[in-house]
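Worksheet: the structure to be examined is printed underneath.
The block that comes next holds chain A.
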Amino acid sequence: MFRTALALAAALSLVGCGSTQQASGVTGDVTVFAAASLTGTFTELGRRFEAAHPGVRVRLNFAGSSALAQQINQGAPVDVFASAAPANLEQVADAGGITATPAVFARNRLRIAVPKGNPGKVAGLVDFGRADAKIALCAEQVPCGAAARKVFEAAGVALRADTLEQDVKAVLTKVRLGEVDAALVYRTDVAAAGDEVEGIAFPEADQAVNDYPIAPLAKAPNAAGAQAFVDFVRSDEGRAVLAEAGFDSP
Partner candidate 1 sequence: MLVVPALLGLAFLLVPLAGLLIRAPWATVPDRLFSAEVGEALRLSLVCASLATVVCLVLGIPLAWLLARGDLPGRGFLRALVTVPLVLPPVVGGVALLLVLGRRGLIGQYLDAWFGVSLPFTTAGVVVAEAFVAMPFLVISVEGALRAADPRYEEAAATLGASRWLTFRRVTLPSVMPGVVAGAVLCWARALGEFGATITFAGNFPGETTTMPLAVYLALETEPDAAIVLSIVLLLVSVGVLAGLRDRWIGGPT
Partner candidate 2 sequence: MTVHAELRVTRDRFRLELDLNVAPGEVVALLGPNGAGKTTALRALAGLLPLSAGHIRLDDQPWDEPPKVFVPAERRPIGVVFQDYLLFGHLTALENVAFGLRARGAHRGTARALAGDWLDRVGLADHAHTKPRELSGGQAQRVALARALATGPRLLLLDEPLAALDASTRLTVRAELGRHLADFPGHTVLVTHDPLDAMVLADRLVIVEHGRAVQHGPPAEVARHPRTDYVADLVGLNLYRGTAAGTAVTLADGGVLTVAEPASGTVHVAFPPSAVSLHPEPPSGSPRNTWQVIVTDIEQHAHTTRVRLDGTPPVLADITTATLADLRVGPGDALWAALKATEIRTYPA
């Protein structure tokens, strides 16, 4: 009995030693809350981070940035928060959840998304004012909707829509099914949607570039892991993954 316990303790300490052997000193789990629009890239980044740090596990939680901010403020044990908008990160900072300076690690800009073949013959933002065109936008309350509002103001086109969707995925669904003739979504979303959705660049998009900030949390259960993950996202390798998905580098 005693011997078994000893052996077990020895084995455990060996495992412990194994993971502390990394130069970074990163061990255990790293919990990352990331905006839904980062689902593809952060899954890939998490995999690569785990490969670079054997024994470390990256636990990812994707949702709308504001929902994530609320969960963090309600006390969820999180190491890293990557938001689709600075405002949501500020909500957490205001509540004392973040003391480090947030870093912008990626930028995203809007594109016009049209169904395959562009049946509505949409060429630019002006076509959004056409009465016969069905238009989907994000609701103003979510970042992509706020961005859409900005570009319409910049273009001097009256904002008109048939539906104000709750998130960018819902907008894409409407485009993909051909329910609308045009929509405004992020460049990354067009890239992720594949062949069914075509993207059209437009000059006013520069007026609403969306910054993605990231920061380790003040109460991170795994502070070392948090910092290491943030650094990894901002590394050249991290930037390459993000660029491939359609993000601009800051």
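Quick note on the criterion: a contact is a pair of C-beta atoms (placed from the backbone, for glycine too) under 8 Å apart; a residue touches a chain by one contact, two chains touch by 3 or more; residues count from 1.
The candidate set was assembled so that all candidates are chains of the complex that A comes from, given by their letters.
The structure displayed is predicted, hence computed values, not measured ones.
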| item | value |
| --- | --- |
| Candidate touching chain A in this complex, from 1 or 2 | 1 |
| Residues of chain A that touch candidate 1 when the two form their complex | 64, 66-67, 70, 134, 136, 139, 141-142, 161-166, 170, 173-174, 177-179 |
